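Please find one structure pasted underneath; my questions will follow.
A single protein chain has been omitted from the complex, and every remaining protein chain is retained in its original position.
Chains: A and B, in written order; residue numbering restarts at 1 for each.
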Amino acid sequence: MAVNTPADLKYAATDEWLRLEGDTATIGVSDFAQEQLNDIVFVELPEVGKTVSKGEAFGVVESVKAAADLNAPISGTVIEVNTALQDTPELINSDPFGDGWIARLKVTDASGADDLMNAEAYKAYCATR
Amino acid sequence: MTAPGKKTEPLIYEISVTGREGVKMPDCDVPETPLPDELIREEVGLPEVSELQAVRHFVNLSQLNHGIDTGFYPLGSCTMKYNPKVNEDVARLPGFAFLHPLTDDEGAQGALALMHQLQEWLAEISGFTAVSLQPAAGAQGELAGILMIRKYHLDRGDSERKTILIPNSAHGTNPATAAMAGMTVIELPSDDKGNVDLEALRAACAGDNAPTIAGMMITVPSTLGLFDSNILEINRIVHEAGGLMYMDGANMNSLLGIVKPGELGFDVMHYNLHKTFSTPHGGGGPGCGAVGVSETLKPFLPGPIVTIVEDTNDLEDAPLYGLHMPEKSIGRLKAFHGNFGMHNRAYAYIRTYGGDGLREVSRHAVLNANYVRVNLADDYHIPYNRYCAHEFVMEGHFEGVEGVHALDISKRLMDYGIHPPTNYFPLIVHEALLIEPTETEDKATLDEFISAMRKIAEEAKTNPELLTEAPHITPVKRLDEVRAAKQLVLCCRPEFLTAAAQAEG
Partner (left out) sequence: MSYIPHTDIERQQMLAAVGAPTIEDLFEAVPSSHRFPALDMPGPLSEMEVLAELQSLAEANEHAGDYALFRGAGAYHHYIPSAVNHMLLRGEFYTAYTPYQPEVSQGTLQAIFEYQSMMVQLTGMDAANASHYDGATSLAEAVTVALEVSRHKRTKIVLSPYIHPQYRAVTRTYHQGNDLDFVGDDQARSAAELADLLDDNTAMVAVAYPNFLGQIEDFSALAEKVHSAGALLVVVANPMALALFKSPAAFGADIVVGEGQPLGIPLSFGGPYLGYFACREAYVRKIAGRIVGETVDKDGKRAYVMTLRPREQDIRREKASSNICTNQGLMALAATVYMSLMGKHGLRKAAELCYHKAHYAAKEIAGLPGYEVDESHPFFNEFVVKCPRSVSQINDRLIERGIIGGYDLGRDYAELSNYMLVCVTEMNPRDEIDALVEILKEVGA
């Protein structure tokens, strides 16, 4: 299976991606994850203002047959969520790295991203599964 | 099984006609009292149909279903055995059906005697000290069990024991129950024989972990349909760490008179009366998840349970029975005394077989499963191909055939008039199909099933579309489940139906 893994992103083992711009992190789930989940029918978005620690579940992505937690790949405070997903959760299927983004965090410690995988490592990781 | 081309049925609201009346109620025979207008509603949007319309509607609906009465139903882990008709009559005897739950104990001696006897029989069958009939279903029995384990530790001042060990082959209810009771779950891997990985278990219970272990939940025989030959050792390890052992009794249909879980060292177990003792499944409930416990947990049982209040020396006289809340009970799990309508059916079932007859139930359930297993071993991959218990698991895919999955085999079976096995469970087997024939099926039915399964294996290779497009002859074909989940339509709105009808009219 050919999975898309944009090179400018970092990836968590739990299949979230992260784009760090200054102290703002945009988060979504990877192409591999949306393929595995199949048709996404509902996204439980995190609350704006919520503080999350790295690894904490702060949302849920649901398909017909599965529900996957959205785990914070980095610690921070939620500053924005993608409300378009409420009516069109399928954006995660069609454009996981673009219009299918889920949340933006104000990051407390950017070094938290250091141990995330780069595109190459993540691609290799997906291939093992 | 439904006949080819059977039509679907309109909604009851769609055959409703304004002003039509169904059942007539008697006239009021007392002086009427004015209604408090400010609290009264205008009307309720219920259907308006004649009795015949309603009867046809529900008979037609029934014919869209597959039930045990219509065909073979080898749904693994659910024990879809024959539901004796006389048990339905028993539950409907006026002395049971019209008995108010808050009748004084003296006025309910027949019902209490029945419940007491059922408690005793269930205890004898499983080797436990005491039984509560409170839980309404297996999942509630599990909750009762874990809450008892929790309270037992707390009662001893042992407040750090919050970990429940659960094998990765377990039913999803096990971890969900543990979480519901405020426990933390540690999942244990299985070894290549399908048994619990003993090394992993030892590690989870070793050293500093030991004082955190509340207990372990395990299904016997396992959800793979296998007796874990290390079961005594598993019980020993967990007990040594100070934990208690919970047995999920979902698969009790292979253990009647074969082994008593209480004697293997288990502290608590739930029964599924709707499986093992054939109180029917009812299209998904009601059930009964009675729990049995060892002496250790007896004071913690959910209540009330039935006890003998006043014994008698005279053999002619029955003792006086009463409802009793155990001393340190975790409390009530439902209002009143459990699903009594399941208790009386289970009583009738057990009484019909007697002790030795129950052993025959399990012997034949196991014989049937093994007979099907050996006959499918050439056509399907059976990952743990040894003597199985009352069910076995196989893989629903074929080498060299891309795109045919367990689900496709299941759907194709419907075209042969057979209900599919359990799909995709247990999770540890790839493309799992869990098959449980039960003891009430005769050899000819099993042979038909085997022959259908072999044909399907052949079709998968020669004409896979027959499977991937199946079912072909059911009232409806495969459903758009994405649409169901995205565009939620969870009820029909008669107010809109009426408007639509008027617009058309």
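By our rule, contacts are C-beta pairs under 8 Å (C-beta built on N, C-alpha and C of every residue); 3 or more make two chains touch, one makes a residue touch a chain.
Quick caveat, the model's predicted, so the values are computed rather than measured.
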Full-complex contact with the absent chain, from B:67, B:242, B:383 or B:464: B:67
Residue among B:367, B:401, B:428 or B:452 touching the omitted chain: B:367
Of B:156, B:443 or B:461, the one touching the omitted chain in the full complex: B:443
Hidden partner interface residues of chain A, rising order: 42, 44, 47, 62-67, 69
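FYI, only the chains that are shown with their structure count from here on.
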Chain A-chain B separation of Cα centroids, rounded to whole Å: 38
Of chain B, residues touching chain A in the complex: 481-482, 484-486
Partner chain B, residues of chain A touching it in the complex: 39, 41-42, 62, 64, 89
